[in-house]
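Left out: one protein chain. Kept in place: all the others.
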Amino acid sequence: MSIVDVGQGQEVAGPATPSAPVTAASLRRRTTPWVLLAAGLLFGIGLQPQLYPAQERLVSTVLMFVALATAWNLIGGFAGYASFGQVAFFGLGGYGTALMMVHLNMSFWLAMAASAVVAFLFAALVGAPLLRLKGHYFAIATLGVAEGLREVVTNLPKLTGGGGGITIPTFGPNAPTRWLGNDGFYLLFLFLAVAVVAVAIVVASSRGGYALRAIHQDEDAAAAMGINTTLAKTLAFAGSAALTGAVGSARAFQLQTIYPDRSFDVAITVLMVVMVVLGGSGTVLGPIIGAISVAFASEWLRTNYTDVHIFLLGGMIIVAVVLLPQGFTNYVRDAVRARRFSLLENVRRYRL
Amino acid sequence: MNESPEPIVRARNLSKRFGGLMAVRGLDLDLYPGRLLGVIGPNGAGKSTAINLLTGHARPTTGQVLVDGQDLTAARPWRFARAGVARTFQIVKPFRGMTVADNVAVGALFRARTDGGRRTVTAARRAALETLDRVGLGGKGDLAPAELSTADARRLELAKALALRPRVLLLDEVLAGLRRGEIDPALQLIDSLRRDGLALMMVEHVMHAVATICDEVVVLHHGEVLTTGKPAAVFSDDRVIQAYLGERFARRAAEARRATEGNVR
Partner (left out) sequence: MAQFLQATVYGLLQGGLLALIAVGFSLVWGVMNVVNLSHGAFVLAGAYVALQLHDAVGLDPFVSMVPAALLLFGFGYVVQRYLVNLVVNGPIFITLLLTFGLELVLVNLMLYLFTADHQSIPTGYAEGSLVLPGDVRIPYGRLIAALLALALTVALVYVMRRTRTGLSILATGMDRGAARLMGIKARHVYALTFGIAAAMAGAAGAAVGAVSTFSPADAGRFTLFSFVASVLGGLGNMWGALYGGLVLGLVQAWGGQLLPGTLVNAVAFAVLVLVLAFRPQGIAGKPFYASRLEV
């Protein structure tokens, strides 16, 4: 089993091999992802003292996107319900935390937990009608929710500061929690990323993962086989919302001042989706690879081609989507199995 | 023959309306353990709708469905599955991105927990392999569903249903498109399921299979029950012949029968 199969269950294989009983090999397959995750955590901790503050902030942002992309993958990759409004939960987490800390003087940690719960409940509520939709409809409906939420937040200036933003007190007597500092936030995002990936590993290798994959591939057949599809979808949606909300909460605290346009920016959702798609949706490793590559690429473009970096980012997205529509990890897995590495042939996959 | 006095599935006065069309009307059905009920009828007679009504894939307009005494009338498909009612689909619906074994494991993971066994992925995979052996797909667990032949794809569909350890199994044209040589092993498999005590219902077009293996046959026409009875009786019923082949053949068959009866006398 190659590393790209980690946490996936047995994906489509090549020529027939005898069905293997539970062996040491499968045991190793089950513990490998955890070992890798622990290694990643240690690497992250060890990396920190080596970084300059600016680099540290960059890596924090990359870790944030690892968490966001992995969380999106739960509903978009595993279950196949491409939520294009995921930033709604990010913003909800951020603004929830800001409001709780500003108006209720809550400590950040409590506010973060509470924001995650709020995001969970909101997603469960909104998911009730929306998860009945399929494909584009679901994507657009969730986008509408995110945009609508942004407008609502913008138009409640007394509560949220409206378009002018809201600032979380981080120093002095008013601050319920001291600002964590670059180092603190680095660790926070590292732990969040590890936590979200851990959730993804558990989901991928559990009953729930089977349910979501089955729903993705044939929802009717999944229902006929005893899967409570509504429950599974709702849990995936609300769960990914809660994780996204926690990340949004941390980001808000880090930025100190947040604005509706940035906290609910559709570009954040699109980045999440691009990362998952390019990395390989429906796998645990995919979003991680995608997040790291796209975040660094975007940052590199921004520093080196500041004026045109969005233009180039758009071009990069187009090229990548055309050449690697199934994502990097899936491409590697298929290419290794079939021994066909041509990217151009890859283009034929989805063409008309 | 195991004949339990109580049916596991009891459907009363089922009907289903789609807009202006009454697909099924006034359907009464009982399914007994260890017995195989055949459902036949010309195309459009409402046979697939009947299966959908009995498994939660269609919501009855009127009527009632009881499974083991439990009223599951408007329940969603997963509740039927958990109650032990499994089905195959006429156009097979495998999970294309999973291996054959994983396809079956899904059923093993989500069946009703009646045996106290833990539903872990490992246990489910093990159960899946056993089920694959049962239907004759042993050794093909690691293939992709797309790589299976038609006959094997049907077996997979059956294996998926059996993974639920159902007490009731509804087969939707499971023999369609099979060659002669493939039908007999399929019938043997179905027969063994009956001997295991499953309550079986089989929607079919392959008449000789229905004649051979069914305990009882229901004929649907325009959504209503035309007649029921033992296969031999049903197949020589004028009305059935008329429904399938039209008036002319029904008359010819009736004349032929009268002629032979006349000769005998």
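So that you can tell them apart, the chains are marked A and B in the order they are listed, and the count of residues begins at 1 in each.
One rule holds for everything that comes next: a contact is a pair of C-beta atoms (placed from the backbone, for glycine too) under 8 Å apart; a residue touches a chain by one contact, two chains touch by 3 or more.
Keep in mind that this is a model prediction, so the values were computed, not measured.
K.L.:
Going by the touch rule at the top, give the shown chains the omitted chain contacts.
P.N.:
The chain that is not shown is in contact with A.
K.L.:
Just name the one of A:Leu27, A:Ile45 or A:Val322 that touches the chain not displayed here.
P.N.:
The single option touching the absent chain is A:Val322.
K.L.:
For the chain left out of this view, which of A:Gly76, A:Gly93, A:Gly209 or A:Gly280 touches it?
P.N.:
Residue touching the chain left out of view: A:Gly76.
K.L.:
Touching the absent chain: which residues on subunit A qualify?
P.N.:
The list for subunit A reads 76, 80, 82, 84, 129-130, 132-137, 139-141, 143-145, 147-148, 151-152, 154-155, 266, 270, 273-274, 277, 307-308, 310-311, 313-318, 321-322, 325, 347, 349-352.
One rule holds for everything that comes next: only the chains that are shown with their structure count from here on.
K.L.:
When the C-alpha atoms of subunit A and subunit B are each averaged to a single point, how far apart are the two points in Å?
P.N.:
Centre separation, subunit A to subunit B: 43 Å.
K.L.:
Using the touch definition up top, name the residues of subunit B that touch subunit A in the complex.
P.N.:
55-57, 76-78, 81-82, 86-87, 89, 93-99, 101-102, 105-107, 109-112, 119-122, 124-126, 129, 132, 138-144, 160, 163-164
K.L.:
Tell me, which parts of subunit A touch subunit B in their complex?
P.N.:
9-13, 16-19, 21-22, 26, 205-207, 210-211, 213-214, 216-218, 220-230, 282
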